Structure formats: C-alpha cells, structure tokens
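One structure is given below, represented as structure tokens, and several questions about it will come after.
Yeah, one chain of the complex is gone here, protein chain that is, but the others are all in their spots.
And then chain A:
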C-alpha cells in the first residue's frame, strides 16, 4: 500500500462532468439518473505538469456504497459526508428536482469535495477500495461486495439501532454527542432561515425592476426630465437583475454549512460515538459475566450458596452432588474465568485503543472544522461586502441621473 500513499500525495482528483443517463435498474425498469465523470491526474514531480491517468463514470449510489464501506471498516474515523441526496432548504427559485441543472452542478461540486476530503485524510487515503473506486470502472461493485462489508454493515446497523444503557461512558464522548446534536439543530435552523432570507431579498430586488419600466413610460411625457428618468430607470433594471448572481454565490456558502451539518450527523448517532458505546457496553457485559462466574466459583468452593442458580436449586431438590462432581465444576468455572479474564483484558485494550485512535481523529476533525468554517464565514462576509458595494454603485449612478433631471 505504500505506493498508494506516494501516489495519492501527488494526484489531482476532480469530478469534472455530469451527464444524464437512462438505463435499466435491478427490477428491469427504465430509469433516468445522472452519472459523474471522475478524472484523476498525476502530477509529474519534475515539471509540475499533470497527466490524466484515469477517468471513469460513477453515479451517486456508488458513492454511497463507498461511504458505507468506509464507515464499516474505519469506525474510529469521522468519515466525510456526501452532498445531500435530495435538495433541502430550498428557497423558491431553486427547484427541488434532482434533475435540475443547478442542483446537479452543486452536487458535482459536493462529490468532488467528498473525494478530496477522503484523499487528504491520513488514514482513509490508504484504502484500497477507495483507490479502486477511482481507477477500476467495471467490477468495482463486485470487489467491494467481496469484502463482505455488507454483512458487517447490516449487523452494525442492527447494533446501532439497539437500545442499551452504558454505565461508564467516556465523558468526552458524551460531550461530543451532545455537541453534535446541538450543532445539527443550530445549523438546520440557520439553513432554514437563510433560505427564507434569500427569498425575501430576491423579492426586494426584483420589485425595483418595475421602476425601470414606469420611469421609461413617464420620461416619454416629460421634456427636460425625460433623459434623467430614462437613464435612472436603466440602473434600476441593472439593480434588479444583480440579485441572481448574488444569491448564486450565497448557495455556495449554504453548501459549506450543509457539509458540516452532515458531518455532525456522522459524529453522533452513527459511527464514532455509538461505536464507543457499543464497545463500552460489550466490555461492561463481559465484566459483569466474569464477576458472576467468580462468585459462583467461590460459592462452590466454600459450599455456601448465596446466589440463586439453577444448579443450586436442583442440588437442593435432588440432593447434594459428589465432591468429584463439585471439583469438575470448579475446574470448568476456573477455565472459564481464565478465558474471561483474558477476554476482558483484550477488550479493555481494544477499547482503549479505539478511544485513542478515535479521539485523535476527532481532534483532527475539530481543527479542520474550525478552519473550514472560519473560511466560510470570511467568504460570506466578503460576498456581502461586494453586494453592498454593488448597491452603492447602482444607486450612485441612479442619483446622478436624477440630478440631471
């Protein structure tokens, strides 16, 4: 896998195109879907030029398979999210249709972002299935399925959905879970309101366009005022049409927020936190089991029956057992206790390992999140500054026209 590391460090991945396709699905019914072209370029170390090494087409569902695979095999990693399956948080202009070109375009960018995030993750980038996803068009699905991850995914899913109580969870994970729940809630709220804000802003700008027409009509009956009115009207039209680009840019900001919304979903109920709980629960159960076995052993050895056991009952009903029988039982229990202690030790170790690895990745994720969101906020502010400057420009132009009336 070392050649992967080396290779992946010097490659460029892009999702460069999207194409509508029709085909037959598993139930042999015709369906329309979008396919995305993934191009991989390796960068020559000598002259920095990039050469196209691989290009293949994938559809969204294949990305999903890849992600599910990564979730199963890297439970301690915060796996990057995919862009949304269906358009959510739309404001009226954008359609919620998956075939809408704007939506497809934004999804293309989201998928590219996903691949880049995986490729830049210190652990995930080394994965062979990921490598094959980028390079092996046909047969990839079969290869993934051969890993048997599907079965693991199913059982994992079952486990994730089970309810149980953990007695001593790591406090950090509890806090993390709490944080990710709150984060999801606040970002969802933010996205919803932002969509409404965008909708209203659109209305404000567009209504100004009506001034253009009426000023033009009015200028027709005026002598000296005519020119000023007419040219001012033109600026009102410019103002009204400027909102389209502005809101287009804002969608990009919304997408950045969405990515972290989905990241937050990946943190809590699924993957990391839950996995930790599972392991912890497992550990606690094993410890409990061991403790009860030890107790039984002790009772047998000392002849006291403190705990209720079926054996104890039958002994009472059907008479005491022979010392040989007792010895045999003690031996069995002692073996089990030994095994149990070994298991507990290794489970403990496993648990601690997991916590260590998971926490390392969470720290990495936190730093990435802070960096990314700060960038997003900065570019959001820059967007608004540009919008304000445009507004000032247009109204200053209009004012000048009015002054010439």
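Convention: a residue touches a chain if its C-beta (ideal position, glycine included) is under 8 Å from a C-beta of that chain, and two chains touch if they have at least 3 such contacts; residues count from 1.
The rule is short, and it goes like this: contacts and distances are computed from a predicted model.
According to UniProt, the chain absent from the figure is "Sorting nexin-30", selected among "Sorting nexin-30", "Exosome complex component RRP40", "Calcineurin like EF-hand protein 1" or "Chromatin structure-remodeling complex protein BSH". The chain omitted from view is touched by exactly one of A:167, A:196, A:331 or A:345, namely A:196.
Screening A:186, A:285 or A:301 against the full complex identifies A:186 as the residue touching the chain left out. Contact residues of chain A toward the unshown chain are 179, 182-183, 186-187, 189-190, 193-194, 196-197, 200-201, 203-204, 207-208, 210-211, 214, 217-218, 221, 224-225, 228, 232, 370-371, 373-374, 377-378, 380-382, 384-385, 388-389, 391-392, 395-396, 398-399, 402-403, 405.
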